[in-house]
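The structure's right below; bear with me while I get my questions together.
Only a single protein chain was left out; the remaining protein chains are all shown in position.
Read from first to last, the chains carry the letters A, B, C, D and E; within each, the first residue is number 1.
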Amino acid sequence: MDKIVTFGEIMLRLKSPEHERFFQQPLLEATFGGGEANVAVSLSILGKQGVFVTALPDTPIGEGAVSAVRAHGVDVSFIKRTKGRMGIYYLESGANQRPSNVVYDREYTSISMAKPGDFDWKTIFNGAKWFHITGITPALTESTAALSLEAVKAAKAAGCTVSIDLNYRKKLWNYGKTAAEVMSGLSKYADVIIANEEDIQKSLGISAPVDVTSGKLDTNAYKALAEIVKAAYPNVSVVAITLRESHSADYNGWSAAIHGKTGFYVSRKYEITDIVDRVGGGDSFSAGLIFGLLEYGDDEEKAVNFAAAASCLKHSIPATSI
Amino acid sequence: MDKIVTFGEIMLRLKSPEHERFFQQPLLEATFGGGEANVAVSLSILGKQGVFVTALPDTPIGEGAVSAVRAHGVDVSFIKRTKGRMGIYYLESGANQRPSNVVYDREYTSISMAKPGDFDWKTIFNGAKWFHITGITPALTESTAALSLEAVKAAKAAGCTVSIDLNYRKKLWNYGKTAAEVMSGLSKYADVIIANEEDIQKSLGISAPVDVTSGKLDTNAYKALAEIVKAAYPNVSVVAITLRESHSADYNGWSAAIHGKTGFYVSRKYEITDIVDRVGGGDSFSAGLIFGLLEYGDDEEKAVNFAAAASCLKHSIPATSI
Amino acid sequence: MDKIVTFGEIMLRLKSPEHERFFQQPLLEATFGGGEANVAVSLSILGKQGVFVTALPDTPIGEGAVSAVRAHGVDVSFIKRTKGRMGIYYLESGANQRPSNVVYDREYTSISMAKPGDFDWKTIFNGAKWFHITGITPALTESTAALSLEAVKAAKAAGCTVSIDLNYRKKLWNYGKTAAEVMSGLSKYADVIIANEEDIQKSLGISAPVDVTSGKLDTNAYKALAEIVKAAYPNVSVVAITLRESHSADYNGWSAAIHGKTGFYVSRKYEITDIVDRVGGGDSFSAGLIFGLLEYGDDEEKAVNFAAAASCLKHSIPATSI
Amino acid sequence: MDKIVTFGEIMLRLKSPEHERFFQQPLLEATFGGGEANVAVSLSILGKQGVFVTALPDTPIGEGAVSAVRAHGVDVSFIKRTKGRMGIYYLESGANQRPSNVVYDREYTSISMAKPGDFDWKTIFNGAKWFHITGITPALTESTAALSLEAVKAAKAAGCTVSIDLNYRKKLWNYGKTAAEVMSGLSKYADVIIANEEDIQKSLGISAPVDVTSGKLDTNAYKALAEIVKAAYPNVSVVAITLRESHSADYNGWSAAIHGKTGFYVSRKYEITDIVDRVGGGDSFSAGLIFGLLEYGDDEEKAVNFAAAASCLKHSIPATSI
Amino acid sequence: MDKIVTFGEIMLRLKSPEHERFFQQPLLEATFGGGEANVAVSLSILGKQGVFVTALPDTPIGEGAVSAVRAHGVDVSFIKRTKGRMGIYYLESGANQRPSNVVYDREYTSISMAKPGDFDWKTIFNGAKWFHITGITPALTESTAALSLEAVKAAKAAGCTVSIDLNYRKKLWNYGKTAAEVMSGLSKYADVIIANEEDIQKSLGISAPVDVTSGKLDTNAYKALAEIVKAAYPNVSVVAITLRESHSADYNGWSAAIHGKTGFYVSRKYEITDIVDRVGGGDSFSAGLIFGLLEYGDDEEKAVNFAAAASCLKHSIPATSI
Partner (left out) sequence: MDKIVTFGEIMLRLKSPEHERFFQQPLLEATFGGGEANVAVSLSILGKQGVFVTALPDTPIGEGAVSAVRAHGVDVSFIKRTKGRMGIYYLESGANQRPSNVVYDREYTSISMAKPGDFDWKTIFNGAKWFHITGITPALTESTAALSLEAVKAAKAAGCTVSIDLNYRKKLWNYGKTAAEVMSGLSKYADVIIANEEDIQKSLGISAPVDVTSGKLDTNAYKALAEIVKAAYPNVSVVAITLRESHSADYNGWSAAIHGKTGFYVSRKYEITDIVDRVGGGDSFSAGLIFGLLEYGDDEEKAVNFAAAASCLKHSIPATSI
């Protein structure tokens, strides 16, 4: 069973029920999620051995996160219990013209205080085929940025394929460095880059020849953009680009493109008209892509189609894939 | 008050909440439903006297089913308590590209072990105007097939109009006979056949001159198909065909056609874009049709329009009509 | 902070969960709402000082209504506790072709028995900029009609701008006077009239040169209609007309027009395809309009656009704005 | 199957969840109950044919009450749909030193406006063995008092055994007559009187030689009290007295005594330390007593023990026996 | 209406349902509470004008706290929105031998970063009769300790009666000073001290001549203890001591003693055998005492009895008094 390691954040997700605003009822749906945790879970559901590495507080709340991930078969034996708190995001689900609303509560979390040397990467990557990370973790603090770099280097040294979901978030990156400064360093160790157009621009500092404001997806432009990335990062063999069209909170178009070793392919496009939950949609794409590239070898078109389909289905499931 | 008898299955329906996968929460919505039970309930709601006949275990679970049906005014005095268990179906509600998922748990149920001689049909049909059955019950076991035949014969002998909703289910029919073998025998006693194109082909062994894969509904073809059925079963005076277009888990087109005593009519078509629950949609059509044929006499166009409208509305109501 | 007074009804709203029919589960969602209460709440949320005046029974149910309004910052100090009961409306939420169903239970309520002299309007309007009332309260009883007239006169005397949401309800007006008889008297004190085409016809007795049955909204006709209103009521400087297109229980088109001091403007139109809750949509329009007219001065186009947008967003929020 | 008719009130019961005060959550548990309805349901559950007679509004709320009763097998065919509203009682469940809190909302209900001549008692009592009524219905209005008298007379004329649960409620009896004036008239037609000490004093005007303030139950005193009742009402052959010791909202002692045809018997006493729901406890006693007297003939000790046990068990079941 | 100001903490309370451990269900009950907020709410419910002063983040979560307090009529106009997060406590409700479990998440909260000068005490105390604070706020950080001292000084200067609920919490006081160092300074400005035996020992550094480990409450010892406090703090005219006997998670004995201006009084004792929620029990005692001392003047026995009764009742209500 292929072993895939992911490293990063898992948070308590506190969501008001259905389409309610916060506190219309005195209760919050309480699940756990985070980019890298979601990917590990999805891969375990797909039949791979996901391994999720993070730092959590040694409290019943932290253990709740561990159980949630372990329930799906993810290996949680490398999760560390450290000082700090559990990260939280509060979520209101949008509808029609009202977009979803997220309030992050990430100060002083265990993961944000993790630092190089905290994890025994050599043991962690022993027998692993793949390592996946996102742009969230390096965006938290200077120490998590350094730790992320340590991790990708160790993964490469252990012979893992390395994938990075750039996942640019404007509200983060508050510790003095830009996304481009940090992510360009990490990307030098990547085999696979997953991104949308904005991610590439903000996280890699590559100006896109794509007019995303035109309202029409121009696949040629995306092909050109992927080529620029590959030129700038010769270590990168696969660039996967997700293409979301947000018509309303309920209705998105969803597809993806891949510029891989064998060519450029655009997936089937899905009209998702009655979205149940789009949080984690990108993570299920990453998981689907990793699965597809592992399973289908050089059939990269099949891989991107699998990833787009997996992600499309995720939009029909409440809560993240956990 | 017209008395309409239905005979068949009622099961405990265990559904995960809203659009959740199984066990995202530790609870299941627990209602009761089954083709023939649903028809009896719908007719009672419409103002007729539904009578539901079945076999149930003598447990609080079986009594729960009885109460659920009785609450709507259905006569439950002929339900027998026997050995065996309560049948169950587990249901996950689909959304968008993810279809609903049903797990049946029907082994060793009370109804599946019922056999000819178990019910006093003479008393049951005393004063009844109509008898309705579906293709589910005869599909369970050899003994329920024999019992179903006994029932339709007794109904005819008692002067009832007999309707059969063919309702072909591929996963059933495991006891050694094909649907066509059994249902063709039952249909010889039918006045009204309710079906879709696949039902007719699989349950009556009549090859349809309808290209259902074309993606367009061709009413002429359905007219021709109904004529073939009536030619093969001269006892059948009405063939009603439901026409469902499944665009997604949330969006179906819905209409119906009738080939009756006075001609061939196609109902108004409904675009049901935000389906709440489609389980039981066919049963509410059957109930609507029986009601319409009883109420509107020879105005069979009105009857099929009533049935299509009743069934359309059912798609807006969670759980079956019970 | 601008102080806006509203006077009228607040009821206990008892709704079956999600899209269920009544009593499929043994519970009812229990919130509070009413046209004038909703407007006071919305304005408080928008940053104004809403003041809500009503009569309620001196029971925990009445106090529940007070708390619900006060939670949003509305001034409740002028609410009176009197004999009588709490009004109730039972609500089933429609879906697709099935419209919502409301059962009113308004007999013998505290507000319906309120009468002229019950409230100290002079104190209430002290420092107030605006007074808002709807056509519901005068429709309840002869004494609430007289009280409503007393209120608008006192508001004008105190220098308030007066707005009336005509809000015609066929099921009311049972005490011997027609809506037109009463509302035309009230409208003589109005500065702002809010209505749809039917409201104007039924509440003001003005026959509309608008063919609403054509299925297309003709803005010129609405302009003409507004002009007739202003001609008949020279005191009215602003006529705002809401334009709802009800395609199904889930899908409405929504926009509005205003004929104000500076001209005639039509708002942006919203396609609301996945309605969460349309009850209170008109009230949020009124609140948005009052806010817009206070904030944007002579930019009446901005005001109507703000009102239409606020109301559009309301359709995405369960329960009324309370 | 013995047929037992009950006549009276059924209300919508709106209860805050668990031990919450009203509106801590925006929902209310919604079930149906009422003294006479509860008795009919309990008897049907025990295997008798309960028949419940009342007047209800012709709304989905009224139909909800009908379905709730019918689900348990009660004959609802004599329920009338009339003008008026559905009665409501709002309930907060007490705990420890905090007693339960009930807010009644009974103005203008259908049942309160029922009057002599509204029901065809001859048909209703055809084949019936027993008629049961409580002191609630005659306490509502002058017309329901007259109707109650009409009913007991008709029941006697039809050969029914008549039982009256005096059930004195201080908050009722507002229409100008005292309980004693009305109930003494009704009791002249009773065979069985069910009461506690206060009921006898207030409803029959019989001063009790029982010091209920002493905190100890003195069975001799209860025997004496029963004898006085029987002396005053020679038609009464059975006086049953319920003995509740309210230690706290959670803990009651519960027993009963009977002064019947064969002697005076005191039931086993139950310490009910973790009360789930005491509403309807008296009604289940009445049902148990009727059942016991019908089943056990002259073994009146067995009957009172059955009634006390049935009622004890009711305290463990949420909502009334419906 | 007497105006009583409280200053301190309000947190989001996230509780697993009923007696569940965390995350047995994916939801948490979400209410708001905190010692000083609870006191302001209770006093407003009792008919006084509570004023609650705190610092909260400018997010929907912070606004949720404001609404929760305002719903009960508390004046929230002096609450500041500042940087920092919302404090949280996670709660599992114990049962029998399993005690409740609380996980605090208080790092980096808005209130913990508040400092002298942040609040305009002169305006806040204008017209106020009473100021109440607890030992929680000064325990958070050095700056909240300084701010607390600033507040009590300002309150005294404004002529307020000052009460302090010592409320010692071992897990707090991590910033370098002991409770005794800080609280003794604050207590020099107090008129009323509320405490249990441990509070006095830990927060005032007064060694108690009370053997609390004996398992029996010795009121003489408590009288002696109160006298020592009053000797050490001549400014203190009232010492109130709460006496809780924790038999199990469900069963506590509850009473209190007061050493006031007129003498030493012990309240009635309550056996609370079926506790619904004991969180906030001490706060309702404080509120009851303040109310009692304001209402009953020199009848300090009545005041302490009122406080004990109010607090006893609080144990029957889920969530804090908010």
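Details
By definition in this document, a contact is a pair of C-beta atoms (placed from the backbone, for glycine too) under 8 Å apart; a residue touches a chain by one contact, two chains touch by 3 or more.
Not measured: the values here are computed from a predicted model.
Only one of B:64, B:99 or B:253 touches the absent chain when the whole complex is considered: B:64. What subunit D contributes to its contact with the hidden chain is residues 18, 270, 272-276, 309, 312-313, 315-319. Taking the complete complex into account, residues 14, 21-23, 26-31, 59-61, 64, 67-68, 85-86, 88, 90, 92, 101, 103, 105, 107-108, 319 of subunit B touch the chain not shown.
Interface residues of subunit E with the unshown chain, by the touch rule above, are 18-21, 24, 94-98, 248-251, 274.
Everything that follows uses one rule, which is that only the chains that are shown with their structure count from here on.
Comparing chain pairs B-C and B-E by the number of C-beta pairs in contact, the larger count belongs to B-C. Mean C-alpha position of subunit B lies 43 Å from that of subunit D.
One simple way to say how far apart two chains are is to compare their mean CA positions; for subunit A and subunit B this gives 46 Å. Residues of subunit B in contact with at least two other chains: 18, 24, 274.
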